[in-house]
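Taking it in order: structure first as structure tokens, then the write-up.
One chain of protein is taken out of this complex; the other chains stay put.
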Amino acid sequence: MSWHQKEITLKPRGRGFHLVTDEIIEQITELKNIKTGLMHIHIKHTSASLTINENYDPDVRSDMNKYFDKSVKENEPWYDHNAEGPDDMPAHIKSTIIGTSLTIPITNGRLNLGTWQGIYLCEHRNNAGSRKIVATISGEEKS
Amino acid sequence: MSWHQKEITLKPRGRGFHLVTDEIIEQITELKNIKTGLMHIHIKHTSASLTINENYDPDVRSDMNKYFDKSVKENEPWYDHNAEGPDDMPAHIKSTIIGTSLTIPITNGRLNLGTWQGIYLCEHRNNAGSRKIVATISGEEKS
Partner (left out) sequence: MSWHQKEITLKPRGRGFHLVTDEIIEQITELKNIKTGLMHIHIKHTSASLTINENYDPDVRSDMNKYFDKSVKENEPWYDHNAEGPDDMPAHIKSTIIGTSLTIPITNGRLNLGTWQGIYLCEHRNNAGSRKIVATISGEEKS
């Protein structure tokens, strides 16, 4: 039984849904040594989120972004929290709808995702910097 | 301290929200031996999801389905990802709103859910096959 934890960084990206599976896996080399376990990733921000979805067609990511922009609109007259611009409050709402963390099974040193699943960074701000993630790995080591 | 992991299958169901607590528990016999721990279940698909909600009145499940169908519409003119039919892109969006995994406490060999809580399979496709789930159990064994 072992525990590993590290803080990793995802490079800055524009507003939208971005496939980041490889960028995460490359930074978590401890994954390879786990036979059976879980990887938990938590994004330390309130205006970006994490989800798992289709890893192949970029249209899924852009349609997803369009949906959330239409569903959580900017400039609603009833928003009171506007200090950081029109993308501020919508970013907080989207973050709560989608969620700030993921737990993913590890099997034989690899994430046990479906064939078509990948990890998305959902960036809800127009001009965000890099994003910090705490990754926590627990499980049984390979013998 | 022990880890157990297995892949289980949920039988095919039509579009809608389905109570699957018993179908899951029956397949995870390791649960009975855990005194204190967690069960993580992850669905390996991008057009179905998992949630916890009311386990008694079937109207909750059908109202939930109506809400999501109205909130994430088919045939939006701005969808670019339509390859697999009108239920394709809405299924991906619903999956990201609801989520692909659940973590549930285990206490004395049983899931520690509230009296009125059950596990739902949220099936977002009209004609899906069976659905694969990876279940990961960790915790302290009963002595």
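Think of it as A and B in the order they're written, each chain with its own count starting at 1.
Note that in this section a contact is a pair of C-beta atoms (placed from the backbone, for glycine too) under 8 Å apart; a residue touches a chain by one contact, two chains touch by 3 or more.
Small disclaimer: the values here were computed from a predicted structure and weren't measured.
Visitor: Of A:11, A:44, A:110 or A:142, which one is in contact with the hidden chain?
Guide: A:44
Visitor: Considering the whole complex, not just the chains shown, which residues of chain A touch the missing one?
Guide: Chain A touches the chain not shown through residues 1, 3-5, 40, 42-46, 71-72, 78-81, 83, 89, 92-93, 95-97, 99-101, 103, 132, 134, 136, 138.
Visitor: For chain B, which positions touch the chain that isn't shown here?
Guide: Within chain B, the residues that touch the unshown chain are 1, 36-38, 51-54, 57, 59-60, 62-64, 66-67, 71, 97-99, 102-105, 107, 112-117, 120, 138-140.
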